[in-house]
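Read the structure below first, then the notes.
All protein chains but one are shown at their positions in the complex.
Coming up: subunit A.
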């Protein structure tokens, strides 16, 4: 009898199915609507709002990051061009100074050469003058000697 009672007799038992079933179903459906308006909708709104906020912020941050990278690249090219410009100016100045140095050197050389030439010419002319004078004196002297010799005779 006990076993009979255990497994579903007409009165009681584990498998006693009655109006509890449909009422429980209605209760669960009602609970679904209540929980939807009390829990799922409001919490979902808050969570999804925050998710949107976070994803928007991430997108914004990514945009800013790419902007920063762009600016960085720009700056880098600017720096590069400035550097080549500086190099160009330095080499130009070096060339200039080199040129000036060479010019000055040439000028000085020329001047030195010119004065050397002048001095040489002067020396030469004086030498020739002296030689002329010397030969003239030698002529005079020889004439004198000749005259004297002739007179003595």
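In this text, a residue touches a chain if its C-beta (ideal position, glycine included) is under 8 Å from a C-beta of that chain, and two chains touch if they have at least 3 such contacts; residues count from 1.
FYI, contacts and distances are computed from a predicted model.
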Omitted chain, identified by the protein name its UniProt record gives, among "ATP synthase subunit a", "Inner membrane ABC transporter permease protein YcjO", "NADH-quinone oxidoreductase subunit N" or "Alpha/beta hydrolase": "ATP synthase subunit a"
Contact footprint on subunit A, counting only the chain that is left out: 2-3, 5-8, 12-25, 27-29, 31-32, 34-36, 38-40, 42-44, 46-47, 49-50, 53
